[in-house]
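One chain of protein is taken out of this complex; the other chains stay put.
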Amino acid sequence: MKLKEEIINKLQARGVELSDIAEVAYHLQKPYSKDLKLEDCLVAVKHVLEKREVQYTVLTGIALDILVEEEKVEGALAKIIREDEPLYGVDESLALAIANIYGSVGFTSFGYLDKDKMGIMKELDTTKEQVNTFLDDLVAGVASAASAKIAHQNKNKELDEAEIS
Amino acid sequence: MKLKEEIINKLQARGVELSDIAEVAYHLQKPYSKDLKLEDCLVAVKHVLEKREVQYTVLTGIALDILVEEEKVEGALAKIIREDEPLYGVDESLALAIANIYGSVGFTSFGYLDKDKMGIMKELDTTKEQVNTFLDDLVAGVASAASAKIAHQNKNKELDEAEIS
Amino acid sequence: MKLKEEIINKLQARGVELSDIAEVAYHLQKPYSKDLKLEDCLVAVKHVLEKREVQYTVLTGIALDILVEEEKVEGALAKIIREDEPLYGVDESLALAIANIYGSVGFTSFGYLDKDKMGIMKELDTTKEQVNTFLDDLVAGVASAASAKIAHQNKNKELDEAEIS
Partner (left out) sequence: MKLKEEIINKLQARGVELSDIAEVAYHLQKPYSKDLKLEDCLVAVKHVLEKREVQYTVLTGIALDILVEEEKVEGALAKIIREDEPLYGVDESLALAIANIYGSVGFTSFGYLDKDKMGIMKELDTTKEQVNTFLDDLVAGVASAASAKIAHQNKNKELDEAEIS
């Protein structure tokens, strides 16, 4: 099985469909791209998940959530991750590495999502059934990167049209 | 004149009082610290501005705004900064270096502020009289760092109290 | 047990004494501070390990090394971490969050250490007895931050003396 498929399977097993992430990206980018379609966002999300850096980071974050859930993490760290201690920042560091894969414009989307959780992120944040300390931020990171990718594409199109005319 | 005073003077000359930044930090941190006073935020803002890394970054960002305003920056870059081109991310990179001076918890505040501009940031963003491409992000960065500092202080206090009892 | 003690114990259990980290910091900073003593570096290392952000990150990285070693991590990720796959960058992302806790001057020390492993880092990198994919980078991150702290202290002293004279 290729790594990308393993990740898509793992996301599904944790309750996240690619279309859920695409919806978050759509919400982020819609104000700036009036013709944006949900389908474009799904394509962008798939592109983001093809980056090896993103794949490795998503796998690591999901593994940490699961290992805490299965009580395989020892000592103080288990409690810190399980309770999503407000000063624990590793989840955000990982997600930020994903969010800025298309440049620093992904930063701000990510921070915004973190404060104003929407769609699948809200579900992940409120469920009590599994540990999602990393997962909600990973979703935010991938959605932010997808939104940044679309922003760059639109700018390129705009510049190309300016050159033609 | 010490560097910190030079920075406070420059911020004032550009229309930003330390109390304006304290208000943004207050707004960020209030939901998590019910006894928070504006005065605590002002103290935290002053602490942040004592960090040399922060001082150098603030000076650089303000200088770029002014140099563009005075038409001393040449070529494509002048227009990009003046119009705050959406894909220009240097302002956010600089601000982020400030926001995370107390750890990665400052990231998310910064991103949130950038999307949901409040108080002085809104004024800076809408004025047509000067170039504020860097300044609004610098304010967000300093306010985010001040808010993170208070979050850390509260956590330390909480841990100390837990140990005593 | 306080978190800092838990971390010192864990580092020791994985083969790293604080004095080993202090030696790396000494090596980094010595060219810039001729009167530097190993003792100063040990003090700086202890200061770095008092930062909650650093504590959380060190605990997370060590946990991942151990979980891979104990075969508790599943799928492709286990092999990627175990073999320290050259394109796996999560270890470096975590270490970088530590290295820049005193500003971006810690970046370059960290990158340098990663390429030119010295002292304890060389030992960690060549041992076959345990998984150290995260640990060597965490050591580099803490040593880089300690070196940055000393650099800032020296600069402050220099400025104070300039003001007196």
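Letters are used for the chains, namely A, B and C, taken in the order the chains are written, and counting of residues starts over at 1 for each.
Here is the rule we use: contacts are C-beta pairs under 8 Å (C-beta built on N, C-alpha and C of every residue); 3 or more make two chains touch, one makes a residue touch a chain.
This structure is a prediction, so every number in the text was calculated from the model and none was measured.
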{"item": "Of A:His47, A:Arg82 or A:His152, the one touching the omitted chain in the full complex", "value": "A:His152"}
{"item": "Sole residue of B:Val24, B:Val73 or B:Val139 that reaches the chain not shown, by the stated touch rule", "value": "B:Val73"}
{"item": "Omitted-chain contact residue, chosen from C:Gly75, C:Gly89 or C:Gly119", "value": "C:Gly89"}
{"item": "Residue numbers in chain C that touch the chain omitted from display", "value": "32, 86-87, 89-90, 92-93, 96, 103-105, 107-116, 151-152, 155"}
{"item": "On chain B, residues whose C-beta touches the chain left out of the figure", "value": "3, 6, 10, 52-53, 56-57, 59-60, 63-64, 67, 72-77, 80, 85, 87-90, 93-94, 97"}
{"item": "Sites on chain A contacted by the missing partner chain, in the whole complex", "value": "51-53, 97, 100-105, 152, 155"}
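FYI, only the chains that are shown with their structure count from here on.
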{"item": "C-alpha-based rotation, chain A on chain B, 0 to 180 degrees, nearest 5", "value": "180"}
{"item": "Equivalent interface positions on chain A and chain C, same or different at half", "value": "same"}
{"item": "Centre distance in Å when chain A and chain B are each reduced to the mean of their C-alpha atoms", "value": "26"}
{"item": "Set of chain C residues in contact with two or more other chains", "value": "52-53, 97"}
